[in-house]
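Just passing along the structure, written as C-alpha cells.
Of the protein chains in this complex, one is absent; all others appear in place.
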Amino acid sequence: MLSYVGRRVLQSVPLLIGVSIIGFALMHLAPGGPLAVYTLNPTITNQDIERIRVVLGLDQPVHIQYLKWASGMATGNWGFTFFGGRPVLGVILERMSATFLLMGSALSLAILIGCTIGVLGAIRRYSVFDMMATSGAMVALSFPTFWFGLMAIYFFAIKLGWLPSGGMYELGEEDNAVDLMRHLVLPVMVLALVITAIWSRYTRSAFLEVMHQDYMRTAKAKGMRAPARLLRHALPNALKPLIALLGIELPALFSGALVTETIFGWPGMGRLFVDALNMKEYPILMGMIMFTALFVIVGNLVADVLIALLDPRVRL
Amino acid sequence: MEAAPAVLAARNLRVGFRIPGGVMQAVDGVSFELRRGETLGLVGESGSGKTLTSLALLRLLESPPAELSADGIDFEGRDLLGLSEGAMADLRGAGLSMIFQEPMTSLNPLMTIGRQIDEPLVRHLGLSKRVARERTLDLLRRVGIAGPEMAVRQYPHQLSGGMRQRVMIAIALACRPSVLIADEPTTALDVTVQAQILALLRALQEEMGTAILLITHDLAVIAETAHRVAVMYAGRIVETGPVAALFEAPLHPYTEGLLRSIPRITRERGGDLPEIPGVVPAPGALPAGCAFAARCGFAVAECQELRPVLEPMGGGREVACWRPRHG
Partner (left out) sequence: MVEPLLRVEGMRTHFPIVSKLLRRQIGVVKAVDGVDLAVMPGEVLGIVGESGSGKTTVGKSILRLIEPTAGRVVFEGQDMIGLPAGEMFALRRKMQIVFQDPMSSLNPRMTIGRILAAPFEIHGVARGADLRGLVSDLLRLVGLPEEAAQRYPHEFSGGQRQRVGIARALALRPRLMIGDEPVSALDVSIQAQILNLLKRLQGELGLTYILISHNLGVVSHICDRVAVMYLGRVVESGPREAIFFDPKHPYTEALLAAVPLPEPGRRRVHAPLAGDVPSPANPPTGCAFHPRCPRAMGRCSVEAPMPVALAGGHVVACHLHGGRDGGARTGGSFWILFFKKEVVSFFEKKETKKLHPFLFRVERSVDGCSRMWDVAYCSRCRC
C-alpha cells in the first residue's frame, strides 16, 4: 500500500510539471503578456515598464524564466502579487481556509442528505417519495446556481431580513462564531442544493445496481434483515463507485463554489480567482492553477486508496 | 421414505407477472410435498417456472412485479404465506435455506468468507462472534475446504468456482435447516467439480437429515441425486414419481421425449437423436388444453381442448396427461 502511494506520488510529478508548463505558456501567450496590466495605467511610462521587465526577470529567455519560477514553486516561494506585493502562497492559503469552510460544510451536508435521499429512492423505487426526489433533483439541476443565490438573497436577506446577504463577517465581528455561522447559512444552502441534487442521483443509481446483485439475494436468503443487508452488504459495494466519483468531482465542485462565492461576496478561492483574472494578477493565477492541479491529484489518489482499502480485488 | 412426514408442502402455488392487458402466469398451480431427509428433483427446461417456484417458496421474489399466491406453503406446520416479513426472515437461512446457480456472483465480493458464514450463525443462533467463528471453521472443514483457518480470511475472488459453491453450502447449512433449496447448484461448474459437489450434498444430507429440493435442467443430475422427481413444463408439474420408476417408464410424453433426447455415451454410435419438435410456448400464450399438445406425438382432440390435471397412477406416481404412456 505504501509503495503504491509512493509510486503514485512519483507518477504525479511529471503531471504537475506538464500542467505548470502549459499554465506558464498560457500566461505568456495571453494578449500583452504578464505586464499587460501596466500598459493600461497612464501614469506608467514605457521606460517604467522596461525597468519592471528587467526587475522581474522578464527580459531573460523563456526557459530560464520558467526554471526560476518552477524552482521557486518547489521551495514554497510562489512569488508576490503585482498589487500590494504580498506573497502569493500566503494569499492563497488565507483564501483557502474560507473556501474549505464553505465547501466542507456544503459538501458534508449535501452528501448526508443526498445519499439518504438516494438510498431511500433506491429502496422504494417508483414510490411517491422517489418520484418527488427525482423531479426535485431535476429542477435543482436545471436552474443555474446564481439564480438560486439571488433568490436566496432576495427572500432571506432582503425581504425577511433574517440573514446577511453576503460577506463572511460584520465589521469588527471577526472572532464571533455566531456571526460567522449566520453568514455561512445562505451560501452553504445554495451550494448544497445543487450538490445534493447530483449526489442523490448518483447514490440512487449506485444502490439500485447493487441491490439487484446475486449476493444481495444471498444475504436475504440467509435471513439477514433489511438494515443489515443495506449497511453490511449493499453500502460497501455501492460506496465504491461513489468514492471514485467524488475523487473526480471534487475539483469540479470547487469551481461550482466560484459562482456562489462571487454572489455572496465570500472571500474564498473562487472569488480570488475571479478578482485575479480581472486584474491580470498572473502570479496568483499561476499559483491557483498549480494548486488546483495538486488538489486534483491528491483527490484522486485518496479516492483510489480508499477504494483499494474497500475492495480486496483491487491490487495495488 | 413413504412414511416420513412432509416438512415442506406447496399447495397450488402460482406466480404471475402483470403485463399490459393481463397477468402472465409463469407458475400455474404447482403442488408438491417434500419429506424429511429426501431429495425431490424439480426438473424442467428454461421457461418452465422451476426457478420462480424455488424463489417463491422462500418469498424471495420481488413484488411487484411478481405476484405470488397459493392455497398454502406449509413449512413445519406453519403457512409461510401468512408470516410477516420479519418472521419470514427469521426462517430464511435457519429452517429453510437456499443455494444458487452462480457461485461466482452469489457471494459478497467485499466480505471475507469467514464473515459471510458467521452472519447467519450470529443472526439465527445468537452466537457470539468468537463462537460463531469456531463453528464456521468446523463448517468449512465439513464441506471439504482444506485449511479453513486461511479460507475464513480470504475473499470470494480468491477461490475457485467449486470452492465458492462449497462456501455457499456451508452458509446454507450453517444453522442445520430442515429444508435446503438448491437451484441449479452445479450448472456453472465443471463436470469433475459437479461430481464433488453432488457427493458432498448427498453426504451432508445423510448426516443432517436435511430435505433437499433440487432444481435443475439436467435429468442426469436428478437421476444421480434425487429420490423423487417432479417434471415441470410451461409452469405446471406434468409428472411426478419415484426416480427409478419415472426414468424406467415415463408416463408423460414430455418426460419420455426429454429422456430420449439426451445424447448418451454408447459403444455403438446411434443414429439421429429422438427430438421434441417445436418450442416451449410463451407463458403469456398458453393454449386452452394441454400446454404440450402442440409438440406431442400422441395428442388427440381432447388434448387441445381440456387441460389435464395430475392424476394418481399408483406407486406414488402422478401424471397430467390424457394419453399417458406405459399406462
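Structural remarks
By written order: A and B. Residues from 1 in each chain.
Quick note on the criterion: a contact is a pair of C-beta atoms (placed from the backbone, for glycine too) under 8 Å apart; a residue touches a chain by one contact, two chains touch by 3 or more.
Remember, predicted model here, so these are calculated numbers, not experimental data.
The omitted chain makes contact with just one of the residues B:137, B:208, B:223 or B:294: B:223.
The residue touching the chain not shown here, chosen from B:64, B:270 or B:314, is B:270. Across B:10, B:40 or B:198, the residue that sits in touch with the chain not pictured is B:198.
The set of chain B residues touching the chain not shown comprises 45-46, 160-163, 190-196, 198-199, 217-221, 223-224, 243-244, 247-248, 257-259, 261-267, 269-270, 272-277, 279-280.
Simple rule for what comes next: only the chains that are shown with their structure count from here on.
Between chain A and chain B the centroid-to-centroid distance comes to 54 Å (mean Cα coordinates, whole Å). In the complex of the two chains, the chain B residues touching chain A come out as 58, 60, 86, 89-94, 97-98, 100, 102, 105-111, 119-120, 123-124, 155, 157-158, 168, 171-172.
The residues of chain A lying in touch with chain B in their complex are 213-215, 217-225, 228, 232-233, 236-237, 240, 310-313.
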